[in-house]
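A single protein chain has been omitted from the complex, and every remaining protein chain is retained in its original position.
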Amino acid sequence: MNSLLFRTMAPVIVAAMLVFSLYLLLRGHNEPGGGFVGGLIAAAAMALLGMANGVMATRRALHFDALNYAGVGVLLAALAGVLSVFYDVPFLTGLWAEVQLFGTPISVSTPMLFDLGVYLTVFGSIVSVVLALEAGGEGA
Amino acid sequence: MGTGMTAGPTVIADWLVVLPVLLGLIGATVLLLSRRFDKVSGAVAVLFVVAIIAVDAALLQRVLVDGPVAMIMGNWLPPFGISFAADVLGTALALAGAVVTLVVLVYGFAERSATRSADGYFALVLLLLAGVGGAVLTGDLFNLYVWFEVLLIAALGLLISGRRVAQLDAAIKYGFLNYLGTTVFLIALGLLYGAAGTLNMADLVATAPRTNPAAMAVVGTLFLLAFGLKAAAFPVNSWLPASYHTGSPAVSALFAGLLTKVGVYALLRTLVTVMPGVGDFLMPALVAIAVLTLLLAPLGAIAETNLRRALGFFVIGGIGMVLAGIALGGAQGIAGASLYILQAMLSMAALYLVAGLIETVTGATDTRAMGGVYGASSLVSMLFLVLLLGVAGVPPFLGFWPKLQVLQAGIARSGLAGGGPVDAVALLLIAAILLNAFLTLLAASRLWAHIFWRQGPLHDGVEGAPLRHQHLSRREAWFGGMSAFVLVILILGLGLWPEPLLRGSLIAAGDLLDPARYLAAVGFGGVP
Amino acid sequence: MPFRPDLLLALLPVAPLLLALVAAGMTLVLRRFAGVLLAVLPAAMFAYLATLVERVAGGEIILVHLDWIVSYGIGLDLRLDGLSLVFAMTISGIGAVVLIYAGGYLRGHPDLGRLLALLLGFTGAMLGLVLADNLVLLFVFWEATSVFSFLLIGFDRGRQAARRAAVQALLVTGIGGLALLLGAVLLAAMTGTWRVSDLLAGGSLGGTAGYLPALLLVLLAAFTKSAQVPFHFWLPNAMEAPTPVSAFLHSATMVQAGIYLLARLSPVLGGTEAWTGALVAVGGVTLLWGAVAALRQTDLKLMLAQTTIASLGLLVLMLGLGSDAAVSAAMLYFVGHALYKAALFMVVGAIDHATGTRELGALSGLARRMPLSFLAAAGAALSMLGLPLTLGYFGKEELYLALGGSGLELAALIVAVLGNGVLGGIALAIAIRPFLGPIVQTPKRAHEAGLSLLLGPLVLAAAGIGAAVLIGWFGMMAIAPAASAVAGRAVASHLSLVPDFGSLALWLSLLTWGVAAATFARLDQLRTLLRRVQGAVRFTFDAAFDRAMFGLIRLAGAVTRFIHHGRLELYVVTVFGLLALALFVPMLSYRALPPWPLLPQLRFYEWGIFALAAAGLVALLLARTRLGAIVALGVQGLAVALVYLVFGAPDLAFTQLVVEVLAVVILTLVMTRLALDRRDPREIEDLLRDGTLAVLCGVGLTAALLLVLSHPLDPRLAEFFTAHSVPEAHGRNIVNVIIVDFRGLDTLGEISVVLAAGIAVLALLRRSKPAAMPVLPTTVRKPRRRPPIVLVPALSVPDLKAQAAHPVEAKLRPDGSGA
Partner (left out) sequence: MEVALAILAGLFFATAIWFLLSRGIIRMLLGLVVLGNATHLLIFTAGRVTREVAPIVPVGLQVPALATANPLPQALILTAIVIGFAMFTFLLVLAYRAYRTLDADDTASMRLAEPEDGPRPPLSY
């Protein structure tokens, strides 16, 4: 995969895929999409980046060990469920709130947070595996 | 916010129901994120497991007093949402699993390996524990499938930690066969949903009798296959002797303590409580499986020369005992099966731990290369003896009491004591149980004679010069020896004073056979 | 609970067991005094029991109850009546003597502490057994005696013979243990109680539905434990144990447990024809068998061991008869036998100790060198022979009084006289041959044994004679209460020191002594004759045990190898074979195979998608190259995604597509380094088998699915989710709402799986990293002696560079212990 075209185009494609994956994540509650697909697409994007720019560069771009994203994801999903402890309702009960951001109401909810956790977990795990494989199976 | 789907607010104490799983998951992520800090990881893992033990114990206390407790996740009443429902059996198994995990963690500190924390060992252990907690507490069958997968993948991750080449072979067999097992479970769930329209266990108690019996029979038979595979019942137990012995002793102990027991628990739950009608249909198969498992497992233990592999056959034999209890049925049979699961979790794990000590002392994994441990270490000898006798069902060790219960169930059903025609099936099961006990005793006495009494290794049938033993290092003695010792003392104490266990097992059996209290806890009757 | 002095009774089994825990440590400190000091405990227990004699003789039964397993009505129940008392005193008394003896016998032995501890534990277990008033408790101690005897017999663990004897004893008595367990459960089921006292109060069970099985189980237990033919062979082998152990095992403990069990349960199970017939027959055969076997031996210890079998047979025979006189005789004989047998064993041990041999032919004239030993031996042997003024005499006399009525009794009488005579002959041989006659050379120069070795036999021999002298009192205080307990009715003692010259019994005694004298005189000829017979028969139970054992082990090996062959593909075959069964058996037995499906009504593009899916599968089946397989896999995945899309599952379609792409990416990453076989390696038969299985499972699953589809779906769940998704969960994508809200817990578990898979895969990939392998050959660790088996890297591996990156891996030994 050493074509110049591929290497120059790759970051653009990757960026587009990442944005698309976030879009899927955010609209997932109402339209087809959600954390799974979003995470998978984002992971595919990083896999592409790894092929184009090399594994080391991709790892640097991630800032953290890819698996840590997955850990944070599970933690986030679990904590999203735990929030309901403050409202005398069971684990994983959906909590909704309207937040005024620049004058527009945005609804924030624990299911959304949960979905973000899913996104991060899928993203982190798959990226770490793919990158490790791309690196020739020599591990993270 | 809120849905108004449940009657009242959730009291904080209900969180006990979900905390065993939640703490496991959160602990796993924390340990994963801190995996570079090798020194503290172990301590943090221990802290989490201790917390889980405390939660489980508190929950058990509550369940024993008040009856089953449920938490309706997301406040969506079952059968629509997922509920966790803790009854005596599930909670006791969760507690025993956590105790085993704690002991294994501490034991593991004696096994030197630089990469454990970085390899995610602690995170995987906690995930495994979370999987066990989820599996025994959940009230939803699909959710059970998910926890089975958590268990499977975490176990696989642990199984490959280490550098033995045989572990790869073991992991492939373990992975493929168990994955096929969960897939069969998943297929059964698809059919079940299609037939009964629900996946909630409590809901199924009511809907199953109304559902197409042929479809339910297919589903139940698939359950038997899937859970039988998970439980390592004959003839789908080949993955167990192929894999358990290849990992480190700590990992073997963890597996022996946790994995198969969840499978047989699921069998108990589904065939006895959820679909008793299908359970009756499957009875001939169950009897055959129980008898064959009981008879063939100790033969394996007799034949095997790899110590920990031989112990694997004891694990399988125990499963046969549980199946016999289920097959004999009645309050005594179910109580005996339940209690046997619990005691096997503790005893089998302890056996592997002590086996690890034996391997350290003799520097061998094959019983033919061992010898003289009786002279070398009184502590190891006494620990192993107590455990072997317990496995063989010799009183007053822990393994005896559930056997007594199962035999009581057998005698009650056999009609030998008068008051009915003689029941050949019950007699067959009794005979199998007794033969199993005899063969287990034979295997155990041979292990003892070979490992502990014989002075030197055996080469081509000739006894060699007395073996020189390595002493346990200070670290091995403190972490390895003491943790095994504490666990064995616990087992010994429970065996000498079994009243709480026996009473608990009767309560558990009562709730399994008549799930009225369980249903009420999950909220049936209050569906809008 | 207010303290009651009788609670002390509970200490009888417990205290020795507790002391056993620290006995080994104490021995290190006390050294040569360990035996004596540890013996204080059983001696004290003997004294305590002695204080209770009068109460028990007065007809009182001392009962103790402590709560134990309330939910099953099983308490820590103890019962001290005449029978328990006689046994308990014998056990504790002989236990004390044996401990002293053991301390001297194994002085300086590194494992002396262990032996003393085990002996103490054994004492506790036996005491518990005879005091237990609860079937479960009784069984607990029953098994405990088996375990302790296992450890004691295997004491000399370096010798295979000792290990074999221990395993043999454990297994044979283990069979009995299982029988007893089942028998106890059965008895409890029949009577509704675990308490022995309640059982006894309920009287005979003869004629009830479960009587016969219960009797058979109890008899099996007693016969294995008490070494009755054909379960006798373990007992002579138990001689592998050190002499103190033999002395204890053969006199008051272990083998007597079976006798005790029969005696204890005889009011419940006895008195029937089945009981009498079985016990008299087995006991009689065992008596003769043991007597004859004893004649064959030249090893003093083995001679004694075989006579134990005979004596046990005699005891069983007496209990079988069950008359007042017979049970009195049994009790007398039990005590007398315990005293003289323990004493004789100890003397033999002392001889062995002093001369270095136990061979009858190699010993002579020891009386001058070991006068006190001779005295003890003579005293004990007289009792064994049954001369007047010994307990043995009264036991024999009482037995003869009981016999002679029916034909069975007459037969028993003949057997008893013969057996007793032979035993008497052996007794003479043991007491006379080594001690009298000319002095011969022995491996060690004979010398009188030390005090600790002499005390036991002298005391026991004296006790045998003393009890006989005081026979009237002894009969009233000990024998009559014990016999009453066994008979289940009051049995009066009529024992008196003055022989009744008018009775037939005296003449029978004379006859017995005659047989004994003849046996003694012709001992060597008899032995030669018997050995010749033995040589002709060639069958021994002992050898048969080995054959059975090794046969079982070989069978176990073959069966295990057959089942656990290690071939994954066959394991998978099993799974799918069972899957086919699991599908078809329920459907066939419910006659619920769905009807042949009608041709489905599909739209053209649906046909297209289905065709695409089928094409993908076919292409996959035919794929012979990596690329082909990956493409075919992609095609079938795409088809599945399209199916989801056209049937209203866009989320699924989308996810399926992305997963498919990622799977292909990962497969490509891995498969560039992995080869796909050009050819399926299966044989034609395997292909047929696998094809059949695949088709069966496929058809079965389709049929099961059609079966499910033939009934309408309960739409509750779907309706609920559809109705509540927007109003209460605030999401319009119902599938996503289910995932993150309605069934969020599934998803939480699922992402845990993903996380765990990530961790596991990384660990797997890291396995080979040099950093993860600290044990490199270049480090300072000295090289292992065994050369590592090098796995030859195949040249056909596509990625040689990567292969070279793992220099260490190739040096792993197959057993995985690292380079």
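Residue numbering begins at 1 within each chain, and the chains themselves are lettered A, B and C in the order written.
We adopt the following convention: a contact is a pair of C-beta atoms (placed from the backbone, for glycine too) under 8 Å apart; a residue touches a chain by one contact, two chains touch by 3 or more.
As the structure is a computational prediction, the values presented were derived from the model and not from experiment.
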Touching the absent chain when the full complex is considered, from B:153, B:311 or B:522: B:153
Interface with the unshown chain - residue positions in subunit A: 30-32, 36, 122, 125-126, 129, 133, 137
Positions on subunit B where the hidden chain makes contact: 142, 146, 149, 152-153, 156, 160, 165-173, 175-176, 179-180, 183, 186-187, 189-191, 193-195, 241-243, 245-246, 302-305, 366, 368, 446, 449-450, 458, 461, 463
Positions on subunit C where the hidden chain makes contact: 160, 163-164, 167, 550, 553-554, 556-557, 561, 564-569, 572-573, 576, 597-598, 600-602, 606, 610, 613-614, 617, 620-621, 629, 633, 636-637, 640, 643-644, 646-652, 655-656, 659, 662-663, 666-667, 670-671, 673-677, 680-682, 690-691, 693-695, 697-699, 701-702, 705-706, 708-709, 713, 715, 717-718, 721-723, 725-727, 732-735, 738-739, 742-743, 746-747, 750-751, 753-754, 756-758, 760-761, 764-765, 767-768, 791-794, 797, 802-803, 806, 809, 812, 814, 816
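The definition used in the following text is that only the chains that are shown with their structure count from here on.
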Distance from the mean Cα position of subunit B to that of subunit A, given in whole angstrom: 36
Centroid spacing, where centroids are CA-atom means, of subunit A and subunit C in whole angstrom: 59
Distance from subunit C to subunit B - Cα centre to Cα centre, in angstrom: 24
For subunit A, residues that touch 2 or more chains besides their own: 67, 70-71, 74, 78, 81, 91-92, 94, 96
Where subunit B touches two or more other chains at once, by residue number: 3, 25, 28-29, 32, 73-74, 123
Residues of subunit C that touch subunit A when the two form their complex: 650-651, 654-655, 658-659, 661-662, 665-666, 669-670, 673, 729-733, 736-737, 739-741, 744-745, 747-748, 751-752, 754-755, 757-759, 761-762, 765-766, 768-769, 772, 802, 805
Contacting residues of subunit C [partner subunit B, same complex]: 24, 68-72, 136, 139-140, 143, 146-147, 150, 154, 157-158, 160, 163, 166-167, 170-171, 174-175, 177-178, 181-182, 185-186, 188-190, 208-210, 213, 549, 552-553, 555-557, 559-561, 563-564, 566, 568, 571-572, 574-575, 578-579, 582-583, 585-587, 589-592, 701, 704-705, 707-711, 713-717, 720-721, 724, 728-729, 741-746, 748-750, 752-753, 755-757, 759-760, 762-764, 766-767, 772-774, 791, 812-818
Residues of subunit B touching subunit A in the complex: 1-3, 6, 9-12, 14-15, 18, 22, 25-26, 28-30, 32-33, 71-75, 123
